[in-house]
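The complex appears here minus one protein chain, its other protein chains still in place.
This part shows subunit A:
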Amino acid sequence: MTINTLAKGGCHREQMACFRKMEKVIVAMQDPDMGMKMRNQRLLITVIPHAMTGHDIIAWLTHKYRISEEESLHLGNMLVKYGYIYPLKEPRCLVLRPDESPYRFQVRPLTIYLAKKNIRKQGELMEYEKERYSLLHKRINHTWDFVVMQAREQLRASKQRRKADRIVLECQEQAYWLINRPPPGVNNVLDTGLERPNNFSCRVTLVSDFIIEACRKALGRNRVKSSICLEGFLKYSEQYLNHDPIMQGCLPSNPWISDDTAHWTMNAEIVPVPTRLRVERWSFSFMELLNDAMGRREFMTYLEKEFSAENLYFWQACEDIRHGESSKIVEKVEDIYKNFLAPGAARWVNIDSKTMDKTLEGIKRPHRFVMDDAQMHIYFLMKKDSYPRYLKSDLYKNMLAKAIVPQETKKSVFPFMRRQRHSSPSPAQTATQAAEEEGLAKGAGANSAAGSHF
């Protein structure tokens, strides 16, 4: 690495990682056997040795990494931007051109400077210079010969002042300074954002304790075989494939592509008739059903018929405590007790005695998670019992049969018209209106915060 990075206290850790990788690419490019074929390149009337054309660079990258030309161009551009390769034509413009423009590998001027000095003074560098020199030597060992060669070349050139070398030197330095002192308007590639980390190594012993604790716990945990877990991913992706608009498209069309919002209108929160895909999704998992407002409503209707709706009401009330305001917890817990748990309650829920006892005990000191056990019990009850029966019920089957399958609208239907992009009411607006209406109809009592019903 260069003195620059070292001098900054080695704080640019993120840059170090990609510099190392870029250097790997550069080293591979310079490999005598598999690397780039360097030759004399013509720049107007001057001949520059050890250069390569933009076109060659791209071809080499495409071949070596098995990527497209577009990607090689992009990667090559990065190498130029970061100064690993510099252009001999138009040195002010750090861009890789996929043509016959000549380029050369950059070696940090400071490195060359020290190498030159070393050669000239036969090893009589200053102490600090010696230190840096050997550090550099260690770090760029693989290209050291190249550095020495460049240094020798430069020394020779300064004696003979050959035009070609002067051009090369100029370009080299220009490129170097363009990167380290970018003119306004040009991206500063050395910009790494905020310095990170801020807190590293501050808590060495505390963290070691934590690691040991975590490892001990982890050793005791139950693990599932990889084959079983990984099959799970396959199943999930397959099941949801048709529901993934980026993979399969969506009906009638993707609003972002066609500028038509029909897809969103048809899949709004509450619609008279839902789409088929949506109703199908309710059968994927209990969570899918509950997470969909319409699904939940349908399920509630079904439970009413079965006289077990109190379970869903109870579950909803518990969710409200868990995610609601801290200040309302006590009041809500009392309500739940009155409506669902007290003997003779209007919507008494059937919880096993152990959980019931634990919950009643916890109610004496109500907190956010006091209902968790009871809520889970009822959740799994619904999931194992009511949910499968709902999916087999006429109610669900009819819903599925009635559901819409939208017609696909191809973009070509509107070949020359650019559709009007209509705005939609902001959720903030509808909420304010709703709040106003609620305020007018005072004393309604059912005032959950505007937050929870989206």
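The rule is short, and it goes like this: contacts are C-beta pairs under 8 Å (C-beta built on N, C-alpha and C of every residue); 3 or more make two chains touch, one makes a residue touch a chain; residues count from 1.
The rule is simple: contacts and distances are computed from a predicted model.
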{"item": "Undisplayed chain, where the name is taken from the UniProt record, one of \"Septin 5\", \"Serine/threonine-protein phosphatase 2A 55 kDa regulatory subunit B\", \"Dynein 2 intermediate chain 2\" or \"G protein subunit beta 5\"", "value": "\"G protein subunit beta 5\""}
{"item": "Of A:216, A:364 or A:392, the one touching the omitted chain in the full complex", "value": "A:216"}
{"item": "Touching the absent chain when the full complex is considered, from A:49, A:388 or A:427", "value": "A:427"}
{"item": "Absent-chain contact - pick from A:34, A:247 or A:271", "value": "A:247"}
{"item": "Candidate in contact with the missing chain, chosen from A:170, A:306, A:325 or A:408", "value": "A:325"}
{"item": "Interface with the undisplayed chain - residues on subunit A", "value": "13-14, 17-18, 21-22, 25, 61, 65, 67-68, 70-71, 74-75, 78, 187, 193-194, 196-205, 207-212, 214-219, 221, 223-234, 236-241, 243-247, 250, 254-257, 261, 263-264, 267, 286-287, 319, 322-327, 368-369, 372, 376, 379, 421-424, 426-429, 431-432, 449-452, 454"}
